[in-house]
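What follows is a structure written as structure tokens; I'll ask about it next.
One protein chain omitted, others in place.
Up next is chain A:
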Amino acid sequence: MMRIEIVKRPQHSALFSALSPFIALFLTLIAGAILFSILGKNPISALDSYFVEPLTEVWSIHELLVKAAPLILIAVGLSVCFLSNNWNIGAEGQFIAGGIAGSILPVVFPDFQGWYVLPIMLLLGMAGGMAYATIPAYLKVRFNTNEILTSLMLVYVAQLFLDWLVRGPWRNPQGYNFPETVQFSDSAVLPAIWPDSGRAHWGFALAIIAAVLVWFMLSRTLNGFEIKVLGRSSRAGRFAGFSAGRLTFFAFLVSGALAGLAGIAEVSGAVGQLRTSISPGYGFTAIIVAFLGRLNPLGIIAAGLVLALSYLGGEAAQISLGISEKSARIFQGIILFFVLASDSLIYYRIRIVSRLSDTALKGA
């Protein structure tokens, strides 16, 4: 008889910090090979279409950036929230609020055109996301409500509000009564970075800039120190003279602004109009991205790209292997599971306890 115990390490392991992605990759390859063999597909060509094929074509790399941009932008903001112990689950709603606020100019004032339209839209998008994130922050600070519930429930409010807007007041009058706004004019479309080779837009550049700025703030400024101290122990933070309430607002505002920016960048750069649904759940997927990147903004860039790759790879595998969308999603789940599970080795070690030492322990 033996038992497996998980024991917390006194200090996090630098060795496993570096090793865990490789352990995860190895386990994913093995599990993937088993999964695809069961499905009757050649595991090597399956893994090839997942991880290699999307990176071998220029257009596909563009698509990777399109898919990764909103995930990175939102996850970077969420890292500030999660590090400071504020559980903002409503980034999806802030994303939508940003998309709506940013679309005011091109939808309501389509004749208003010029180089200044786009910067105003982006600012409005950030303001929209920020304003929407203020609600759960205020409720938490003022009434001590649970921000997980309030921010999550506000997602549905935002979705329904968008639905109402696009069906009703903002509907394209020439659109046969279909629920879509007008197409944005050229001056309201976030341009492609390299228009000759694909549609990756400046949203990705914004995501990188945001990640670097937030990384700098977290690692090099007093503000960042305050976030980490209050996040780990609010009591210790209070002794240091930091205000938890002020920080809650700060964290929600930053993550709301970035989610809002992601929203308007997606609407303006990738879709080109407002529709009843503008996100396939980016705000929720970004929570995974944030933890996959270990709440480090630079790590989040990599995590966002990896997750985007798994979406594209899943789609490529549907065509090249004829596997179903469900199997593609299962494999994506396997990847995430192993990555997050391997990361737990950084903080915990696995101990195999034999019965002998077990009784010895009891005796003592």
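The rule is simple: a contact is a pair of C-beta atoms (placed from the backbone, for glycine too) under 8 Å apart; a residue touches a chain by one contact, two chains touch by 3 or more; residues count from 1.
By definition in this document, contacts and distances are computed from a predicted model.
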Hidden subunit of the complex - UniProt protein name among "Carbon monoxide dehydrogenase", "Nucleoside-binding protein", "nitrile hydratase" or "Transport permease protein": "Nucleoside-binding protein"
Among A:179, A:256 or A:283, the residue in touch with the chain that has been omitted: A:179
Residue among A:104, A:271 or A:302 that touches the chain left out of view: A:271
Interface with the unshown chain - residue positions in chain A: 26, 29, 44-45, 47-49, 52-53, 56-57, 59, 63, 66-67, 163-164, 167-168, 176-180, 183, 199, 266, 270-273, 275-280, 312, 315-316, 318-320, 322, 324-326
